[in-house]
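Note that one protein chain of the assembly has been removed; the remaining protein chains are unaltered in position.
Order of writing sets the chain letters: A, B and C. Residues in each chain are counted from 1.
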Amino acid sequence: MPDAPALNGVFAPLTTPFASDDHISLPRLRENLARYNATRLAGYVITGSTGEAILLSWAETEELWAAVVESAGAGKILIAGTAAESTAETILRTRRAASLGFEVALVRTPHYYQSQMTPDTLAHFYRKVADASPIPILIYSIPQYTGITVEAPLVERLAEHPNIAGIKDSSGSVQRAAEMARVAGKRFRVLVGSAGTFFASLLVGASGGILALADALPESCVELYELATSGKIAEGRALQQRLLPTSKALVSRGGATGMKYALDQLGYYGGPVREPLRPLSEAARKEIDEVLAPIRAQIAG
Amino acid sequence: MPDAPALNGVFAPLTTPFASDDHISLPRLRENLARYNATRLAGYVITGSTGEAILLSWAETEELWAAVVESAGAGKILIAGTAAESTAETILRTRRAASLGFEVALVRTPHYYQSQMTPDTLAHFYRKVADASPIPILIYSIPQYTGITVEAPLVERLAEHPNIAGIKDSSGSVQRAAEMARVAGKRFRVLVGSAGTFFASLLVGASGGILALADALPESCVELYELATSGKIAEGRALQQRLLPTSKALVSRGGATGMKYALDQLGYYGGPVREPLRPLSEAARKEIDEVLAPIRAQIAG
Amino acid sequence: MPDAPALNGVFAPLTTPFASDDHISLPRLRENLARYNATRLAGYVITGSTGEAILLSWAETEELWAAVVESAGAGKILIAGTAAESTAETILRTRRAASLGFEVALVRTPHYYQSQMTPDTLAHFYRKVADASPIPILIYSIPQYTGITVEAPLVERLAEHPNIAGIKDSSGSVQRAAEMARVAGKRFRVLVGSAGTFFASLLVGASGGILALADALPESCVELYELATSGKIAEGRALQQRLLPTSKALVSRGGATGMKYALDQLGYYGGPVREPLRPLSEAARKEIDEVLAPIRAQIAG
Partner (left out) sequence: MPDAPALNGVFAPLTTPFASDDHISLPRLRENLARYNATRLAGYVITGSTGEAILLSWAETEELWAAVVESAGAGKILIAGTAAESTAETILRTRRAASLGFEVALVRTPHYYQSQMTPDTLAHFYRKVADASPIPILIYSIPQYTGITVEAPLVERLAEHPNIAGIKDSSGSVQRAAEMARVAGKRFRVLVGSAGTFFASLLVGASGGILALADALPESCVELYELATSGKIAEGRALQQRLLPTSKALVSRGGATGMKYALDQLGYYGGPVREPLRPLSEAARKEIDEVLAPIRAQIAG
């Protein structure tokens, strides 16, 4: 097994650009990537929740993965979301991502059979995937979508596995991030998935974030990371406060739909979401317009 | 669009038999079906939650569907679970099921992006699937797995669609079943998915059930249906009371794992579940042994 | 200990009439009771959730209890809500209710320290209260207000106590009512607290109900009880269906506030609720007006 790349800093969980005919648009993807490559983002996550991964066919997933590997800038760490409900299918996808050049696999907790997904079952699942994976894996806990919360004691058990590089915890709990950082040890990384608690999480031991907000505001997220890691508390707190309403409007309320609308306003390609997701309501668009207005003024200026 | 078959009585949501090498065993499936064909079950649901549908590949799903159509007894109504998260994929699967000979498609609520799955979004989804489907569809609400609860007002809106034949409501709420039966009208059918409330639900207006318990005890479930529909309240209540602990042990606590273990004890083929699901704990097996003991004694006698 | 009175049929959990100066109005209470005395209600519950008990001082509670005992019609079973968070205080109140002439005490689960209220702690609590009480007690489970759900295994343990006469279960789960009826035995009574599942609950083993809806529509609730207990399923189902929207509008959505507004429309005295409760919104009033219109027309006719 190769060493895990250094999972520090800000990663953007990219949206999947669809053309108006609902097909993936690789040209749009490359345009977005060209812009992201010029930022200080540490890397990209493809086919995560923000990427509408669960709405893609397997053929689309492979096509997208190949295109990202081809267009990502040098030094950007590439992470593929490879989860399926079945263990065997998850392993197949993880191996395919590795063979295409991804360095890390992000593996969401299986969750359909919620009441059966005990810590023991999840431990068995992650060890089996990690054993079979040619690349390091990240545990992915996102209770708001899955109903499954990975707690610190399970992280402590799994952090001993040499091919489990860390966790993306999107629960939004700073205490949980601290507990995980405490039990996890030096090698194991805690990345958080919530921009609204990014600053505080870094201060209690997280090493970075996979932040949907970084799709829209990559440099602001990187700046927040740098303020936290350089101990500039007052400035960091102020920036975190400014980013809070933006994060809530774009991500917490809007999901992939809100993010794509925001990208369209900010010069990226957002485009439509795939059904069953529906276009943003007028009210939600207005709320996003309002939080983006000062940012757009700054860009225009 | 063809008329929907009469969705009354008891349907069994079949388990998917895996051999010890984790492949689907069609011979075992046929053996089970041969026994079920001899019962008074109204029909079968394939690739539902109890069928571990979410753990099957598409190729396996097609193979299984074809085998069931071939082996099902005359007069048994065949229902295929065709849900995927994406609307387009759900339509593709539904059409394939229709072309193989299924009469009804059971379409679970999309749910990964929970907070986006508003009643309006779900109404749009179901209408689109129903418009595109060659066979009538059933809405499928199973909040314990999906986090999404279909309520009566949404049912009222969807019941007007000529190609939406009814709902399978696994929420376990008798009041909700009654409200749905009230708003739904004569043509639209309310099937419940919970054996523990089957008797009461029939008495307040449900027309039948898709009951995992019917995999293990098909005739008892049919008997309960008949007692309810013929107004034999005292006898029905007594049978419901007897079935309650069995249903809790096999289904509520054990899921597909508990059901497969029970099938193995009752002369059907249960076999292993697919990972990430894990074999039943010793304690759960013991609990099932206890509730099955009197039933096995009766069979043996 | 005296024998428990027969806890069958429909009990009304009376509202507490406040004058416009926020004092309890005993004349209004007596007027309401005079009308209720003429119905076939089995009895009354005073100082329950619908009675805004938690907003009354101890002096008001005693005054109210005395007035009810004085004005209740012959043969009406009188039940006092006597719960406080502290065990000792609950016992004091229960003894006082007994000395004033109440025949049964309704004792809600203590709940403020939710995570400490394990089945063992609740069992200890109820046994201690029952041991000290001169009159039989009823367990009272109302998870929507308390966050505490009493399950059937706890009921089974407590049903053995000679001074615990039954349970009022307001959880709305028909399966739970059936499980409780099954474990409880002949002497122990299961009363439900939800009009929306009253009919079904009776059919699976409940012996009656303490129904807020009976404050507004006592005779309809009694009729539903009689249809269920005399096996008139089709008529009972139809009446249950008619009562469902009324129950939702008055009770589920409106609580004591909705009920008092409805009473004012139906010739009883409702009057204001006590703060922090607030007057009903215009929209809620309109919804109640709509469900009451056909009932008022019938009364007027």
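We take it that contacts are C-beta pairs under 8 Å (C-beta built on N, C-alpha and C of every residue); 3 or more make two chains touch, one makes a residue touch a chain.
A quick note: this is a predicted structure, and the numbers were derived from the prediction, not measured.
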Touched by the hidden chain, restricted to displayed chains = A, C
Among C:T87, C:T149 or C:Q265, the residue in touch with the chain that has been omitted | C:T87
Which residue, A:L41, A:V174 or A:I210, contacts the hidden chain when the whole complex is considered?
-> A:V174
By the document's definition of touch, the residue of C:G147, C:G231 or C:P294 touching the omitted chain is C:G147
Listed in rising order, the chain C residues that touch the chain left out are 22, 49, 54-57, 85-89, 110, 112-117, 120-122, 124-125, 128, 144-145, 147, 253, 255-257, 274-278
Touching the missing chain, which residues of chain A?
-> 172-175, 178-179, 181-182, 194, 196-197, 199-201, 203-205, 231, 233, 237, 240-241, 244
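Simple rule for what comes next: only the chains that are shown with their structure count from here on.
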Have a look at where chain A meets chain B and say same if over half of the interface residue numbers show up on both copies, different if under half do.
-> same
For chain A and chain C, let me know how many angstrom lie between their CA-based centres, rounded off.
-> 50
Take the average of all CA coordinates in chain A, do the same for chain B, and state the distance between these two points in whole angstrom.
-> 35
Would you pick out the residues of chain A that each touch at least 2 other chains?
-> none
